[in-house]
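For this depiction, one protein chain was excluded, whereas all remaining protein chains were kept in their positions.
Going by the order they are written in, the chains are A and B; count residues from 1 in each one.
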Amino acid sequence: MTAGHLADLLIAAAILALALGVVLARQVFTAVALFVAFGLLMGFAWVRLEALDVALTEAAIGAGLSGLLLLGAARRLARTGAPVDEKPPRRAQVVAIGIACATVTAALGAAILALPDPAPSLAPMVVASLPALDLGNPVTGVLMGFRALDTLLEAAVLALAVIGIWALTPNRAWGGAPGWTQPRATEGPLALLARLLPPFGIVVAAHVLWVGADAPGGKFQAAAILAAMWLLPWMAGLAAPPPTGAAWLRAAVAVGPLAFILAGFGGLLLEGAFLAYAPGAAKATILAVEVVLTGSIAVALALLVLGPAVAR
Amino acid sequence: MTLLLDAFTVAAVLAGLLFFVAGTAGLLRFPDTASRLHALTKADHLGLGLIVLGLAAQAESAGGVLRLFAVWALVLLSSAASGPILARLARRGGAGG
Partner (left out) sequence: MTATVFGLLGAALVGIGLFGLLARPEPLLRILAFNLLGGGVFLVFGAVARRGAAAGLAADPVPQAIVLTGIVVAFAATTLAVALVLRLAEAEDRP
């Protein structure tokens, strides 16, 4: 057993312990804190699985933004009380559920141990077709080139989620600013962080986006960093979140998927297939669409965390 | 030359791990939140700095070294901000010791 395998077992054991802690926690706040730690350790697991782009995304979105969202929700629910409309299950029911879940785990584990060897893989196809896109990162090539339709639909799902959350606005608050009021912190550590970090965060996000063409990175990670940089001054009370009725905000959410769709139709006109790229112009088209998408996804992610407008 | 660099990396990373263990021991054994924050921030920063130094010896380019130190600087900044906030919360009794 090499050192790498020992590290795998230790990371897996820690993740398992944290997951059990989340599910068995007494208080919601404890569960959320353990969940953030779980997300960060999952980043380690992804690194061990040689999936660096996924590791970045898990750390940024799975641990960072999700943690922020759930901590805020836990605090608000602690004040108003959680809407629990059913009794907790009796002990016999809990045991039955436990046995059923253990069966599911056992079946899935057996399937994993029975995976075919040698494993089928699409990697040779990807490597063969990657030079046509002039990209060095195969995951970016798959996301923006070979499965571009999936990425387009994903961007559309984010916009739909924003619409879904805004649909929950109470009537009298329609068009107002989202999020609950944050006390203004003009001095102190939070204000320092909110003033100092965003410029660096924006540079880091631009770097992650740019370098995603040839190395691990890409637009989702960059968008998550940008969203966090926008949320930070709001958390310190130094900036007000924009009103949801603002036309520029709605345009910002929509422009990313629209640009992607336009590129798709351009491919239809020039190359005869939706989302086909002209040979030689593939990297330029992809980068242009990615830049527009990053801004749009960043706005969408921040709005998803902020939630619907509240009556003031 | 690479042998020297490798030896330096191993020594620095081991020293950094030692500080991390010390910080974790403090986290588990100190009586209240303020002293735990002390152990967490100071020992962990030194440990991270030593690990970053050790890894910088293995970097392939100047950009890599710069990025490693940027990581250290960002961690310092964020815990410099969150440490006092946690301490303030603990003093008010909200974080539960």
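Operating definition for what follows: a residue touches a chain if its C-beta (ideal position, glycine included) is under 8 Å from a C-beta of that chain, and two chains touch if they have at least 3 such contacts.
None of the values given here were measured: they were computed from a predicted structure.
Asker: Which visible chains touch the chain that is not shown?
Answerer: A
Asker: Of A:L70, A:A239 or A:V255, which one is in contact with the hidden chain?
Answerer: A:L70
Asker: Which listed residue, A:I97, A:A240 or A:A273, touches the chain dropped from view?
Answerer: Counting the whole complex, the residue in contact with the absent chain is A:I97.
Asker: Pick out the residues on subunit A that sit against the missing chain.
Answerer: 4-5, 8-9, 12, 15-16, 19-20, 22-23, 25, 28, 31-32, 35, 38-39, 42, 45-46, 48-51, 53-54, 57-58, 61-62, 65-66, 69-70, 73-74, 76-77, 80-84, 86-89, 93-94, 97-98, 100-102, 104-106, 108-109, 111-113, 115, 119-124, 126-128, 138-139, 141-143, 146-147, 150-151, 154, 157-158, 161, 164-165, 168, 170, 218, 220, 301, 304-305, 307-308
Following the convention adopted for this analysis, only the chains that are shown with their structure count from here on.
Asker: Which part of subunit B faces subunit A closely enough to touch in the complex?
Answerer: 70, 74, 77-78, 80-85
Asker: Spell out the part of subunit A that touches subunit B in their complex, as residue ranges.
Answerer: Spelled out, the residues of subunit A in touch with subunit B are 188-190, 192-193, 196-197, 200, 204.
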